[in-house]
Structures are given as C-alpha cells and as structure tokens.
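One protein chain omitted, others in place.
Right after this comes chain A.
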Amino acid sequence: MQEIKNYTMNFGPQHPAAHGVLRLVLEMDGETVVRADPHIGLLHRATEKLAESKPFNQSIGYMDRLDYVSMMCNEHAYVRAIENLLGIEAPERAQWIRTMFDEITRILNHLMWIGSNALDLGAMAVFLYAFREREELMDCYEAVSGARMHATYYRPGGVYRDLPEVMPKYGESKWHKGKDLERLNQWRGGSMLDFLDAFCADFPRRVDEYEELLTDNRIWKQRTVDIGVVSPEQALAWGMSGPMLRGSGIEWDLRKKQPYAKYAEVDFDVPVGVKGDCYDRYLVRVEEMRQSNRIIQQCVKWLRANPGPVMVRNYKVVPPSRVEMKDDMEALIHHFKLFSEGYAVPAGETYAAVEAPKGEFGIYLVSDGANKPFRLKCRAPSFVHLSSMDAIVRGYMLPDVVAMIGTYDVVFGEVDR
C-alpha cells in the first residue's frame, strides 16, 4: 500500500486572503494545518536605509507608506522621536490635533480591518459598508493635507497647518445631482470640526450596523469563537501589542500606560478580551472604534474652544511663513537652509512609540549630529505578530488560517518596511 503523506500548499502571494503579499507555505494533513511557514520580503523597499540618506523631514512621507492603513500614527512616532532629540515640544493645539487624527486613523484602520476580515470569512456587505464611512474620514485627511492617504501632515514641532475653516464639498456630476448631492453634502456646510461633529454623532449607529451583521450571527460566531486562541502567556512571549494583546486579556495600552500627545486629558476606556480567540479580538476592535469616536468628540470640543498656533516658532526647525519671507532676509535664509540642508539634530539616541491601531509602533532613532539620521529602526507591530503565525495556527483548518490572518490585521507595508 502506498504511504499517505502530508502535502504542502503555497498560500499566496497571489491569494485573495493574502492581505497584500503574504506567502504562506502550509504543510497540510487533509484540511488541517500541520505547519505554517510565512515568507516575507516581497514588499521590501528599504525604508530604514533610505531614511539614512536624506534630511529628517523628507522621511516623514516614508512613514505613511509603512502601514498604509494607519498613516498618521506612523508619522506620529517618527516626529516624536525627532522632537525628543531636538528637545522641542509641539504647541498644545497641535497636540490635540494629533490626538484627534490618531483616533481618526484608528477608525480608518479598524474599518479596513472589519471589512477585510468579514470579507475573508465570506460576509461581503460589511466591507462595502465600512468603506462608505472610510470615505468620509479620508476626506478629512484630504481637507487638512491635500492627500487622501499619504498625508505627511505631522511635522517635528507641530502639524503642517491648522484645520481648514471650510470642509470641501462634492461637486455636481452626472451621477450625483439634486437630492443625492444634497445628501452627500449635508455635513459639509461648515468647518471640518462641524463635519467631524456630525460624523461622530452618526458613527455609533453605523458601528451598530456592522455589529448587527456579525456579532450575533451564528455563522460568524462559529467561524471565530475558539479559533486562533492566543493565551496571555503566548501573547507576551511573542511580543504582541495592541488589540492582539488586549484580546488575550492583558490590559496594556500605551495611550494609558505612557500617555503621549493629549491622551492623559481625554476620557476613554480600554476594552479587553477574555479568551484570546478571533471573536474576542473582533469585539475588542469594534469597541475601540466606539472609544475612538468618543476621543474625537472630546478633541473637537477642545479645538473649537481654543484657537492658537499649531507649530513652534523655532525657525531652525520649522520653516517661517511666506509672509515673513517677503521682507525678512533672516526668514529667507532659514527657509533656504531648511529646504536644502534641513536641520541638524543633536547626537543621541531615542525610542518613541505610539499606540498605533495595530499595536505598538515605535521608532528607534540614532543621530550623530548630522542633518540625516545615523540609524532608523521601525518596530512594526504586524511584523511581530506575523512571526507567531506558525505557533498559533497549527492544528486549525485552512479556513481558520484565513480567519487568523484577518485578525492579525497584517499590512505588508510595515512587515517588510
């Protein structure tokens, strides 16, 4: 009789559930996974090395491209590292704006996650519903920075510019006119803060909508409860952070434990799971969306009441305004120096981390006193999580691997850097 052997299967990089370019080599016993071997590096762009070759400010845009679903959080870690070394601090209003946009980013990321995770498990509708809300928040990105994804909005010393007084409106087109156009523009009558107010008032209802399709759905529960269980010990041993860690029942959130920006002044709760299965992580992320919504509301309230500068007035780091440059020689020189040579950062090393939507995103920065980083190291949560793949999915079935990749919430921009 012929001996029955396990077979290997190539899962990705061209696979609908590969979340970009994940290549998993699976050793299968029928439908059961015996060994999972993730192969990475298909999206490697040498971000860390590139950053060593250009002035500090020019690498902010690269940070957007790391985890391209939570852009501003990555920028936040990078500019905080630079600010640490320079010994400057952003003005209060800039800190509030950063807090607000970090949370907008968190919602953006979790919307992407809930959509793609549901799509991986076969529920199509949630994906398109989530993208409807994502569209509105993307418009906020566009309103402050001009770019819908790669914003480059945070700068060392504050943010690029203050929030716009007018929220851009949809124009009339063949597809959107009359009543339809009015409906699209109904929140966009006032400033961006008015728009966010309207969005935040509406958003919990939208989250209810996703939950209605998933949370108590028998099939959804069968697919996620007790699937991909990560014990608290495992979570710590693998260096997990963010919802992966909290889903396993460990209350650890940098926003609470090491508050940065204005997180110490806003009121929010940190949801924690019990079992550490896919369903708990799902619940944690959904609740995080609601909490982010709360934080945004508080930020909007503060920002309405307190106008002020959003950039430090230190022209060795921050470019002067155009108006000053018209008749001030000094300002012109500063501008020229900043946009050709950049600024020099005192020698030293620092580690700055933020609670990115996927977990702890950190930048380890070493400067030798030049205008470029001596060494930059990104601590990307997806990379750390993905390394535990083999240990977690062993013994589960092929569709569970897909569910697990979904709750890992991996984005290959930051895994490969």
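We take it that a residue touches a chain if its C-beta (ideal position, glycine included) is under 8 Å from a C-beta of that chain, and two chains touch if they have at least 3 such contacts; residues count from 1.
Simple rule for what comes next: contacts and distances are computed from a predicted model.
Look at the chain that isn't drawn here: its UniProt entry, checked against "Urea transport system permease protein", "ABC transporter ATP-binding protein", "Ferredoxin" or "NADH-quinone oxidoreductase subunit H", names it "NADH-quinone oxidoreductase subunit H".
Note on the undisplayed chain: of the listed residues A:Leu43, A:Ile88, A:Met149 or A:Leu213, the one touching it is A:Leu213.
Checked against the full complex, the one of A:Gly61, A:Gly348 or A:Pro399 touching the unshown chain is A:Pro399. Here one chain is not drawn; of A:Leu119, A:Leu338, A:Ala356 or A:Val411, the residue touching it is A:Leu119.
In the full complex, chain A makes contact with the omitted chain through residues 7, 9, 15-17, 31, 118-125, 128-129, 132, 213-214, 217, 219-220, 222-223, 397-400, 402.
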